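The other protein chains are all here in position, but one chain of the complex has been omitted.
To keep things simple, chains are lettered A, B and C as they appear, and every chain counts its residues starting from 1.
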Amino acid sequence: MSGVRGTEIMAAAGAREIRDGEVVVVGIGLPWVACVLAKRTHAPRLTFLLEIGVMNAEPKDTPVGVADPRNFYRATCWTSFRDVMGMSLQRGVVDVGFLGTLEIDGFGNLNTTLLKDESGKVRYFNGSAGGNDTASLARRVIVIMRHEKRKLRQAVAHLTSPGFVGGRGRRELGLRGDGPHRLITDNAIIGFDPDTHAAMLLSLHPVARLEDVVENTGFPLRIPSEVPTTPLPTPEEVRLLQEEIDPKGIYLG
Amino acid sequence: MSGVRGTEIMAAAGAREIRDGEVVVVGIGLPWVACVLAKRTHAPRLTFLLEIGVMNAEPKDTPVGVADPRNFYRATCWTSFRDVMGMSLQRGVVDVGFLGTLEIDGFGNLNTTLLKDESGKVRYFNGSAGGNDTASLARRVIVIMRHEKRKLRQAVAHLTSPGFVGGRGRRELGLRGDGPHRLITDNAIIGFDPDTHAAMLLSLHPVARLEDVVENTGFPLRIPSEVPTTPLPTPEEVRLLQEEIDPKGIYLG
Amino acid sequence: MTNKVKTVAEVVQTIPDGSHIALGGFAINRGCIAVSHELIRQQKKNLTLSQGVVGLDTDLLVGAGLVSRLIMGGGSLDRFGPVHCVNRARESRSVDAHDYSSLTICFRYLAGALGLSFIPVKSLLASEVLERLEAGSAAKDVQRMKCPFTGEEYLLLRALNPDVSFVHVQVADYDGNSQIHGARWENEEQAKAGRRVIVITEELVPTEYIQRFPEKTIIPAHRVEAVIHQPFGAHPTAVFQCYDFDADHLRLYVDHVKRVERVPEYLKTYVLGTKDHWEYLDKVGGLRRMNELKADRVLGY
Partner (left out) sequence: MTNKVKTVAEVVQTIPDGSHIALGGFAINRGCIAVSHELIRQQKKNLTLSQGVVGLDTDLLVGAGLVSRLIMGGGSLDRFGPVHCVNRARESRSVDAHDYSSLTICFRYLAGALGLSFIPVKSLLASEVLERLEAGSAAKDVQRMKCPFTGEEYLLLRALNPDVSFVHVQVADYDGNSQIHGARWENEEQAKAGRRVIVITEELVPTEYIQRFPEKTIIPAHRVEAVIHQPFGAHPTAVFQCYDFDADHLRLYVDHVKRVERVPEYLKTYVLGTKDHWEYLDKVGGLRRMNELKADRVLGY
């Protein structure tokens, strides 16, 4: 399996975090790929919600964004933001919010708004969209992103979507849900200590080296004495990803 | 036109209070009959809203209540209470709320909840339903009811739907809209003084006698020196009422 | 996907005494009649019942003495008469009735459905409806407030989250995706506010049918715990595009319940004396009668 791409390991690892029958609000990109993979493998009863108002679509073609009509195909409900994000997410019935991000810190706070270069010059990006809402309200939040030191930071340049802000608990912050649950990168799977909310390494992908992970993580990361290895995607998972879910490599490429 | 029934005079007088192009929230009974008559005569561009979530239906058969599916026929929109009463009525775009009632007082306050007999024994009726909402929020409120002393009272037994409570203005009461505009009975049309909000006789129906109106009105009623006569329904209005709108006399009988 | 289909008896067995139940009927339309009957057969006690405009479904439950608290916006059987049992129970104070309006009940559900614990509304101010709420056991559910942005006076309503919300719908799939035809009053909010959501459907369809009309799905599967497939489950009330109300039976009902002494007779004959809704349907005229009530394809009633 040396030919397995990092994105495929990420997608498969993300998919495995979803349990069958759960309700998931999904951002576009690798979160979308991971959830489609979960639905087509071990989680056929997944409820798959898009913030724009689509439930359980079964796209035939890979959408290029959340509002791409490719995302509407064979849905069980076409509805609205009020319905999905108000009447499901804020209502408290969404098990998993699955997000990408520009930056994350060691307490799972996310930045999707802006980056600053060394001179302090600001560069703007997409902002929150449904990200803050999902991070604030889903029962658990899963984040998927490339493992780079400039992305896994001691402090995010802008706190767009809260995790355990300052290490504090969710209720204390006025937030709902249990907060950040997993950070899945192309090197590792990282969790958060249930008490201190601090980041801790849960498993290392077969292709990754522990010293690279430590080197490329800008926040303190607790390392267990024995580091498990993340399972590689199965051949069937790789086939689904490459042949059916994202054959053009829009997100996996 | 001696054969014209009181209900028909009421319906026609009610219809004439509606201007073409207005948006009306309608209760069932004579308000419904009056608005259908308006729509089929001088107000074809009337927007006809039912609280349950129906817009502009064109019933073929007389419905027996607001939730009778006869009210759904040829509607331009099937929707919800939230939409009609929230997104139109509370939104402030409803010109006329057209209501029936058990009792009314001289400031246009309505009771649809309960009556008390002389011993103080309480008898319950339908309650508010959309009545309070309509009275609180429509731009102007038109009430239609039989002219009986026990119904036009000095004080209502229960203030279900506010008009000019205690003679006070609508803003002072925390309410929107301009409040009660017309009370249409089988004897007369009554309005409300723009400054004092007190009831005043506007016109007397051809069949009615002024002394009967005074006698059968339980609240002070200002009588102008010259009392105009309410126009009778035209033969075409009577025909529409009797042959098309309520041929079985469900509300007119 | 999954198969959530259950009988009404199975569902009602899971409802503890003292539960807060919300019914989706409105006067004589889409009443949760099969549910009310089964609650009576199983003799549930001490229920809190909420509904926008209470109709036959709730009148039955109150008449049978199952309800100790009513949260309602109004009540009627349209031209067939008032909700006699409800009104009588209020007069005798055998139920604690919280009177709202249609919009304010809808907004209490709306807050619950949106995951808010409160919502502002502009109704009920300057009315005795509000004064009575503030003076009774509902005082904990209402609060006046000025808008912090405009200074305008508002009523704040506490969210209403029923333990179990029942809605009678025309079409649902095995997984619970539910579609309502015609007007929907506060059903979307009432359902989505529920901690548990049960739909009673006239017709059970494959998900593929739902996928043909996804814009009609008002209650999505992931909110639905169980689907009760009960054709004519709302008789004698109407279900648009399925069947008309049964005027004869509505008159028979009112004729019984308008006098308190005759309520038990109705309950005995039509509810306690039938083991399930099919037997009830046979008793009220069976296939032949239901065929008479069947909706016209064009008119929908």
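We adopt the following convention: a contact is a pair of C-beta atoms (placed from the backbone, for glycine too) under 8 Å apart; a residue touches a chain by one contact, two chains touch by 3 or more.
Computed from a prediction, not measured in an experiment: that's the story for all the values here.
Contacts of the undisplayed chain with the visible chains, over the whole complex, involve A, B, C.
From the options C:Val12, C:Cys85, C:Ile105 or C:Ile119, the residue with contact to the unseen chain in the full assembly is C:Ile119. Of the candidate positions B:Ile9, B:Ile52, B:Ala75 or B:Leu159, contact with the hidden chain is made by B:Ala75. From the set A:Thr47, A:Thr101, A:Thr160 or A:Ser203, the residue in touch with the chain omitted from the display is A:Thr160, counting the whole complex. Although one chain is not displayed, subunit A still touches it through residues 28, 50-54, 60-61, 64-73, 78-82, 85-86, 89-90, 112-113, 121-133, 136-137, 158-162, 165, 173-176, 250. Taking the whole complex into account, subunit B touches the unshown chain at residues 21, 23, 44-45, 47, 55-56, 74-79, 82, 86-93, 137, 176. For subunit C, the residues touching the chain absent from view are 115-122, 140-141, 143, 145, 147-150, 152, 154, 156, 158-159, 181-182, 215-216.
Heads up, the rule we're going with is that only the chains that are shown with their structure count from here on.
When every pair of chains is scored by its C-beta contact pairs, the maximum goes to B-C. With centres computed as the average of Cα coordinates, no chain lies farther from subunit A than B.
With centres computed from Cα atoms alone, the innermost chain of the structure is C. As a whole-number value, the distance joining the C-alpha centres of subunit A and subunit B reads 57 Å. Put simply, the C-alpha centre of subunit B and that of subunit C have 28 angstrom between them. Residues of subunit B in contact with two or more other chains: none.
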